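Note that one protein chain of the assembly has been removed; the remaining protein chains are unaltered in position.
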Amino acid sequence: MNSIKLRLLLEQFFIEDIGDRDVTSELIFGNEQTGNMVFIAKDNGIFCGEQVITTGFRLMDDHCLVKINVRDGEKVEKGQELARISGKVSALLKAERVILNLVQRMSGIATKTNEAVIALDSVKTRICDTRKTTPGLRMLEKYAVRCGGGYNHRYGLYDAVMIKDNHITFAGSISKAVETVKSSLGHMVKVEVEIETKAQLLEAIGSKVDCIMFDNRTPEEIEKWIGIVPEGILTEASGGITLDNLNSYRSCGVDYISLGFLTHSVKSLDISAKVIAEKKGELPHEYIGVSRS
Amino acid sequence: MNSIKLRLLLEQFFIEDIGDRDVTSELIFGNEQTGNMVFIAKDNGIFCGEQVITTGFRLMDDHCLVKINVRDGEKVEKGQELARISGKVSALLKAERVILNLVQRMSGIATKTNEAVIALDSVKTRICDTRKTTPGLRMLEKYAVRCGGGYNHRYGLYDAVMIKDNHITFAGSISKAVETVKSSLGHMVKVEVEIETKAQLLEAIGSKVDCIMFDNRTPEEIEKWIGIVPEGILTEASGGITLDNLNSYRSCGVDYISLGFLTHSVKSLDISAKVIAEKKGELPHEYIGVSRS
Amino acid sequence: MNSIKLRLLLEQFFIEDIGDRDVTSELIFGNEQTGNMVFIAKDNGIFCGEQVITTGFRLMDDHCLVKINVRDGEKVEKGQELARISGKVSALLKAERVILNLVQRMSGIATKTNEAVIALDSVKTRICDTRKTTPGLRMLEKYAVRCGGGYNHRYGLYDAVMIKDNHITFAGSISKAVETVKSSLGHMVKVEVEIETKAQLLEAIGSKVDCIMFDNRTPEEIEKWIGIVPEGILTEASGGITLDNLNSYRSCGVDYISLGFLTHSVKSLDISAKVIAEKKGELPHEYIGVSRS
Amino acid sequence: MNSIKLRLLLEQFFIEDIGDRDVTSELIFGNEQTGNMVFIAKDNGIFCGEQVITTGFRLMDDHCLVKINVRDGEKVEKGQELARISGKVSALLKAERVILNLVQRMSGIATKTNEAVIALDSVKTRICDTRKTTPGLRMLEKYAVRCGGGYNHRYGLYDAVMIKDNHITFAGSISKAVETVKSSLGHMVKVEVEIETKAQLLEAIGSKVDCIMFDNRTPEEIEKWIGIVPEGILTEASGGITLDNLNSYRSCGVDYISLGFLTHSVKSLDISAKVIAEKKGELPHEYIGVSRS
Amino acid sequence: MNSIKLRLLLEQFFIEDIGDRDVTSELIFGNEQTGNMVFIAKDNGIFCGEQVITTGFRLMDDHCLVKINVRDGEKVEKGQELARISGKVSALLKAERVILNLVQRMSGIATKTNEAVIALDSVKTRICDTRKTTPGLRMLEKYAVRCGGGYNHRYGLYDAVMIKDNHITFAGSISKAVETVKSSLGHMVKVEVEIETKAQLLEAIGSKVDCIMFDNRTPEEIEKWIGIVPEGILTEASGGITLDNLNSYRSCGVDYISLGFLTHSVKSLDISAKVIAEKKGELPHEYIGVSRS
Partner (left out) sequence: MNSIKLRLLLEQFFIEDIGDRDVTSELIFGNEQTGNMVFIAKDNGIFCGEQVITTGFRLMDDHCLVKINVRDGEKVEKGQELARISGKVSALLKAERVILNLVQRMSGIATKTNEAVIALDSVKTRICDTRKTTPGLRMLEKYAVRCGGGYNHRYGLYDAVMIKDNHITFAGSISKAVETVKSSLGHMVKVEVEIETKAQLLEAIGSKVDCIMFDNRTPEEIEKWIGIVPEGILTEASGGITLDNLNSYRSCGVDYISLGFLTHSVKSLDISAKVIAEKKGELPHEYIGVSRS
């Protein structure tokens, strides 16, 4: 992750939630009051959010200490203490909701991705995401997919070519679309084509694209077609695939299965935050700089 | 909604998705190629997102025409045409994903809120949201809750006081916490207290707060306690309430039920976008200025 | 105050004043030259601006030491040393004017508010501000009002309903306006109505608003009408009230008097900054972290 | 004025005041309701703010019509209609307060500047401002000074050299300070020196500075010293000059008198806004593009 | 190009150059004075900058008319009129320098790229750019390379993997580095490896990378090695290649030659701007919407 971008995002989110002040905490807590906050998992799942916690709390109180007990991508169980932060109580309470909203969402995505990987249960085929992420959070959500054991499809419209039915219609044919693109495209950008019929498949192969996406095809169709695809061209399945039918794709031979629901329909992983009165000397706080990518 | 804020958000989101350019559409479509895009519901639900569609497409092509066939908060059915946009094809395709991501999410929230209202089926009790919104999207998500028939709880830490267990612990007691706050709070800010026991309820009533929240209480407990609350103090139930058990709260007499899942665990409403080749003279396009709040 | 927002504001203000460089100080002072700057009150008043001083100087020189001798809201007298900053001379001189401009203005507002509180001399009635603040400085100016002993009216159009004559005219009547608002308003937002006649007062009471504002009424009228207002509805007087006639309202019984002049017509409190040559060992500098809200 | 910067400032200010929405106007007015707003002077003074009104209202409603009856710098009288805006009522009411706060403040500065010009009543000597402006509003406040008949001193630390006592102390002497600066300064930047004694005056003259500022000197001292200053070096008086004693400087011969109070202690010019129900055909609205500098 | 990003960049650049106002033009030209500005090529080269001209002038005067006589990528000759803009004279003069600075630079890059393409004179081998662009201008400079007949290498660190000597050293070997990357990389991202020896070449081929870069190799070495590279792996030459020796690479068989000097050492194409007094009826101005990508 880009740590500068993360900081700017967190500043934006804190301003959204705090506005000009926290009318509750600022009126109740003196500025000197310190304490500890612990994050506890309230459900089982995959954790994701180390950097959000570290960067977030330090933005609100640059002297606070952050100890995280679990690494991004690790399993957590209901009741497990995930992190412990020591600092000014008013800062801890101001930062709590924004950080929880992000960490719960990222952990929810990592958990859902992991469920998909397990449901698929394939040695060859990988799970990947789509561009159906929450606007403004793409960097965080794509990171969470990786932490859950998934892979990233393209990040945006800028880093890979994806030729869909709309493009094909206007260009006249797959080969014309690919030819047009390749004549002016840089050599470090991959080209993927979306196909629905065998005729399209053959045309795509003939156009020497880097990747072919089977749109809304059954595992049986894919298995039949995949033999035609020469080595060097990757394949992807997409459309109508859910946690329930995912396992039926486990041995169809496709390289990637992209799943929009990993990010567009997220169930947050439940995590609670509790403030604990400070007892000097009792708690070993060591700051653990966390910035895995 | 604040239309200036909406425009700035959309600019941020388009830059996230498009980056320096759309390597697919810019290479395939000439700048003069025009066409139509239609949005079709692929599921039943409540629509939300008029302003996002209008402002979004016009940011990408200020000469495009936008016609929206449904108003925010209205029911839509699978297969129904929701909107039709006419303009440069490359602009339509560049804008499509960001706008869909937002509109599907907002419609998903409106739909879920509406399901909650129907499940509750109460004349007196209202459904409301929480601060568990997606960071960066609070304005849009709280708007979607209203479109689904729900009400907004406070927007952030700045517009209402919410005294929780953490605050009470540090202040010493509910009455001390309320007293401290009120001694310096402006008169246009409401004060709510979270309670878990009858003793706390009585203390909160004695402190003349504006609102009392029953935290994790059963409908039966609430029904018993609500009689003690004098007129003029509003009540709210929160914690452990799901679509499944919501109806059991319908006649407990509480004024508001706040539901975190309305925004923290959203299932997007499925909407697809199709590009249609332009046939001159055939399509009556009239721009409908949409900016409901 | 929101410390992140304060930092972003200060960055904006320093860029406004310094532009690409300070052509005077950068050419005269070497980067190694250190020294002390003291802030001296040149008039009597109420001080306000601890966080501005601390955050401001540290933005320009993150190794500087800041010692503030007075807390926000305390009285200061002509000649009194308010603060002492030790660091690079070029940084001190670059930061001086922006910080003084803010602190003098905030102290001016605190001082004027305090004069109003003293002039009113009431046990029951409180002084509050309005939205007539300087664009861009609302957070700082509303904070200054609190430091002077005043209270904050709503922060903006977003955190409280204020129904004025224009709204009433278009809605048809006070009751219709209130009813319309309440039917879709969240429960944590208060509703105030502006009234000018007894008929309007009775209608407002009947509508169960949270607060009634007597617009341009004499103390005598207010005293007569206040008896009609039931407990639980707050009252506010506004319009035509100055430091000169404020005392005549001291026993009319109104809860709040809102004064636009606290922020729209400010006289800065005079404060001067002097640079003192560094004499090692002489000055006890300890950094005092200041971030009261 | 820089129209791009003005638009960005207004966006910032509208977001400060409106936040996520105007809870009053959005709930009462339908989006289709149109009407007129008039600005009326409630006191005599000098008007300033054409561009703020035009740009501001059009940011909130790009179809609104703005007619301004007075030009920046012109006298207005109590009761005079200054401007009339026709558009959506909700947009007019949302924009009203921010625009009034700016226009009242700018007109207050123009009015105060004009009072200073009249009080001075000099053919030779000009009134100018200082850097004691409100952080964030320098462009607008310096413009207002010009509209009131005053002149602008330097805009910031970047566009002119100003050697004060602090600089002189560290450099060793005026001549050394000036020499140091000139050895690396570009030829389009002027150099001014602040002096308090005749010895300093002679040294400054010897250093061939562009401008000499008499700091806290009486009109008599200035009159005596001014004869020594050779043609080609401008003179400025500053410090301890008020509206009351300004006239005593009218014939001392100084070129400029700089007055901090023009901007640091402003009394807004009172202006009210009224909404008028639309009567079709009655009001001649023509848009007057206003963008004087 | 991303038109939203272009507009935000231009706003930033205009603010850099204009600051709070244009002290020359604003004082001399009334706001009503209109006229025409023409852009004339003062040297031969390749033009680039249509969108910058159109968007730039319209930002300063949204009623101005812009006619561009040449398309991006076309040859222009000394003396040729490139564009004609009609609008307020003060707006034309304010916008002139920023727009010229960009268009001259972009045209300089397009011209230099074109010279490289001509010098290389190869059917098979393409010229491409590097990340050695001017910070802040990458979108514009990479676009200019395309307009000159070149191709884009990766846009940044985010859209393609580039394994250099530093990475190889730390990973242990090329195969380990590639393996590590591929185990977690998405399928739409290409992997390139930089090699200097034949042993490295063979290792890279064995690792099945997408592209191999010959770092600082002579055309002779490349020609010898290229036969070993299997079809499907692209090749790139880089390091020590100048306009002078470029032709010696024309038949070595490499796919791409990347040239840092296209963007890091630019000679602007000389273009002048002249203002012409308006003569009504004489000039046919039609706005040509320009937004090629």
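First chain written, first letter: the chains are A, B, C, D and E, and each begins at residue 1.
The working rule: a contact is a pair of C-beta atoms (placed from the backbone, for glycine too) under 8 Å apart; a residue touches a chain by one contact, two chains touch by 3 or more.
Bear in mind the structure is a predicted one, so any value in this text is a computation, not a measurement.
Enquirer: What shown chains does the left-out chain touch?
Expert: A, C, D, E
Enquirer: Give the residue, chosen from E:D159, E:D210, E:E236 or E:D255, that touches the chain omitted from the document.
Expert: Of all options in E:D159, E:D210, E:E236 or E:D255, contact with the hidden chain holds for E:D159.
Enquirer: Check each of E:A41, E:L59 or E:V89 against the chain that is not shown and name the one that touches it.
Expert: If we include the chain that is not displayed, E:V89 is the one touching it.
Enquirer: For the chain that's not shown, point to the residue among E:G19, E:G87, E:P219 or E:G253 touching it.
Expert: E:G19
Enquirer: Based on the whole complex, identify which of C:E11, C:D121 or C:E179 touches the chain you can't see.
Expert: C:E11
Enquirer: List every residue of chain E that touches the chain not included in the displayed model.
Expert: Those residues of chain E that touch the unshown chain are 9, 12-13, 16-25, 27-29, 33, 35, 89, 93-94, 97-98, 101-102, 104-105, 108, 131-138, 155-163, 166-167, 169-171, 177, 180-181, 184-185, 189, 264-268, 274-275, 277.
Enquirer: Which chain D residues touch the hidden chain?
Expert: Where chain D meets the chain not shown: residues 126, 128, 146, 151-155, 158-160, 184-190, 192, 210-211, 232, 234, 236, 255-256.
Enquirer: In the full complex, which residues of chain A touch the absent chain?
Expert: Touching the missing chain: residues 1-5, 8, 138-139, 142-143, 155, 289, 291-293.
As a convention for this text, only the chains that are shown with their structure count from here on.
Enquirer: Out of curiosity, which chains are bumping into both chain C and chain D?
Expert: Looking at chain D and chain C together, the chains touching each of them are B.
Enquirer: Pick out the pair in C-D, B-E or A-B whose interface repeats that of D-E, meaning over half of the contact pairs match by residue number.
Expert: B-E
Enquirer: Could you work out how far the Cα centre of chain A sits from that of chain D, in whole Å?
Expert: A distance of 51 Å separates the two centres.
Enquirer: Using CA atom averages as chain centres, what separation in Å is found between chain B and chain C?
Expert: Result: the chain centres lie 33 Å from each other.
Enquirer: For chain C, give me the residues that contact two or more of the other chains.
Expert: 19, 138, 155, 158-160, 184-185, 189
Enquirer: Run through the chains and report each pair that touches.
Expert: Chains touch in the following pairs: A-B, A-C, A-E, B-C, B-D, B-E, C-D, D-E.
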